[in-house]
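Of the protein chains in this complex, one is absent; all others appear in place.
Order of writing sets the labels: A and B. Residues in every chain begin at 1.
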Amino acid sequence: MYRYDEFDAAFVADRVAQFSDQVRRRLAGELTEDQFRPHRLMNGVYLQLHAYMLRIAVPYGTLAPRQMRKLAFIAREFDKGYGHFTTRQNLQFNWPALKDVPAILGHLAEVEMHAIQTSGNCIRNVTADHFAGAAADEIEDPRPYAEILRQWSSIHPEFTFLPRKFKLALTGAPRDRAAIQTHDIGYHVTRNAKGETGFVVYAGGGQGRTPMVAHKIREFVPVEELVAYTQAIVRVYNLDGRRDNKYKARIKILVHEMGLEKFKAAVEAEFAAMKPDELKLPQAEVERIRAYFAPPKLPPKPARSEALEARKAADGKFASFVEHNVTAHKTAGHGVVTISLKAIGAIPGDATAEQMEAVADLAETYGHDEIRVSHEQNLVLPHVALDDLPTVYDALAKHGLATANIGLISDIICCPGLDYCALATARSIPVAQRISEHFGEGARAKEIGAMKIKISGCINACGHHHVGHIGILGLERKGVETYQVTLGGSGDETCSIGDITGPGFSEQDIVGAIDTIVDTYVANRRDVSEDFLTAYRRLGMAPFKKALYERDTGADI
Amino acid sequence: MALYKNGAFVDDRWRALPEGEAAPVSGHAIFPFDWWREERGAFDGSNVPLGVRVEPGADLAEIAADIKRFSVIALVFPKFGDGRAFSLARLLRERYGYEGELRAVGEVLSDQIQLMQRCGFDAFEVTDAITEKALREGRIPGVAHFYQPSERKEVPVGSRPWTRAPG
Partner (left out) sequence: MPQIVSANRLTDGIVVFLAASDAWVEGIAGARIFDDKASLEAGMATAGRASAENIVVDVAPVEVAQTPRGPEPKHIRDRIRAAGPTVRTDHGKQAAGL
């Protein structure tokens, strides 16, 4: 993975010193809250419901074991022993004291981490496929490009006061695991007819109040033009994006209001007007950065692991773990292991300091020092030998990390909601917990098959509900929590925004409503091979609506 | 209000001309954008020093032919969070080749000055008392390592073409 050189380390040190001084001035009363707020936000410090919250950037979701250990240390030393992995592949601490934040940032800097641009109207943490560099279906690892964009966007003088936040995502495989079409800009690695690497460019996607699927705005941007083309898009947005209404300020609204063709023309005109060599990426430099992401040298192994097969035959739970949590690796005899942070009834995305350390240990011993954070709020060991899986599984199980539910109904994305978040309109975590407990990880969950439930505690959609196969949005109606349900959303390469079923459901009724939806799907699917999303796309809303709203209330029995 | 330029507070010899007021023959007036477009004819062939004030949202192409004619271009930050003038500044410097004074006016706060400088501003009309105090004390908050090339005198560092240190 990328390692800081002296320059990078000095940049972060500059920034820690700058923010530490701002905190000192604030605590000394030299800065008012109004003056301080923009500074703390630019350094990832929010004031939430119970306390401050610190959001730490995990660039494109890649973590080294020493970084994970440092997060565990901070959780224990400065927080309450746990942290929350977010849908932006970041980590949030829920209870840090403002007076401790400079010290925390100092500790993070020791392991090449920071909280820069994890909030504010700037280019946020760049995200990428969490299986990057490992997945069998990959064209090319997108992370070197994500790293270049991360650097270029750091404290960008022109783009630190955009109309609104700006999110970039990249993926390097045909299967989009990074939900790039829900981002302000999505880059999909591709090869042109000459075999050169470049990117299909998507722009104008986003969730929130007005969800939109991104538009493809260009078939091919060569690698050397990646930063220049990004600058062209962001400049058009900075100049022309709306600033009169924060709900209409994202680039998706600009694209929508300008019209796709006019927007494309504006970007192309800006791109064409740039000085020819402005921001052009020299190939040698791209190669130098790519070298940091070179895959580990994995020993050649037979595709079939006898150790794995023997354990599978003897242990159904282990077999289930392999089936759901292990994905094909580029290299024979290896697997990509997803560690579920969704134990049945647990808080999605939360991990204790002990769990973080356990994962760091495993990454060191069996995982070639690599850990990933997925936007689905799980952790990943991208390079594990199949022979080692029984041992890894046993170690995970000891720490409550071996739930075999990846991609199943209990693998729920869920934002913090009203239990923590100052912007929330309803709780989201308890709903996730109850759904998870209701369906469990047994036969029923397997029978249902692939299912992505995504829950947000307000219209901001941090829980990606619009692109959940089943999406749940917590709202408040007359002081009471109510839950609106959408069906048929998807964040992958077939990206779509879910359709609202109809009136929302009360906190009591929401789990029953999900149960009804699931039953309707199971009853109507062609066969078990037709997953929920495919079935919904074929069936449409009608049968679900009927089941949800026209069922016998039982009132006259 | 105080004008900060080249590391010090200086006397401002320029006056913001109100919309509709007759242009002074001696120049040293900063025209509102639209008023300049009406009055430009009066200055054909003249070389008195002139300035123009550009609000965010303005189309620079409309004054493209005049840009090198100006000694001062004032770009407005209506609120500190409105960052359009950062892009306008870069366009003026990099695309239109403007070399005169580029002045930040409106809500100009100390923590943005380094960003403004890196986009090409070299003069700052400061109204915020805390910012004025910070500048008088020589404290411009900022960093000394940059990940983007800029129009300022900065020096490349290392092999990455985008990294810079203050010159």
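Going forward, a contact is a pair of C-beta atoms (placed from the backbone, for glycine too) under 8 Å apart; a residue touches a chain by one contact, two chains touch by 3 or more.
Note that the coordinates shown come from a computational prediction; the quantities given were computed from them, not determined experimentally.
For the omitted chain, the shown partners it touches in the full complex are A. Taking the complete complex into account, A:R427 is the one of A:R427, A:K452 or A:R525 that touches the chain left out. Within the set A:G195, A:P300 or A:G479, the residue that contacts the chain not displayed is A:G479. The residue from A:D419, A:D492 or A:D515 that touches the chain not shown here is A:D419. Looking at A:Y52, A:F166 or A:F532, the residue that reaches the missing chain in the full complex is A:Y52.
Seen across the whole complex, the unshown chain contacts chain A at 26-27, 29, 33, 47-52, 80, 95, 97-99, 347, 418-420, 424, 427, 429-430, 433, 479, 481.
Here, only the chains that are shown with their structure count from here on.
Rounded to whole angstrom, the centroid-to-centroid distance between chain A and chain B, based on C-alpha atoms, equals 39 Å. The part of chain A that touches chain B in the complex is made up of residues 5, 7, 10-11, 14-15, 18, 21-22, 31, 35, 38-39, 121, 151-162, 227, 235, 238-239, 243, 273, 275, 278-282, 284-285, 288.
On the chain B side of its complex with chain A, the touching residues are 56, 80-84, 86-88, 90, 94-95, 111-112, 114-116, 118-119, 130, 141-150, 157-163.
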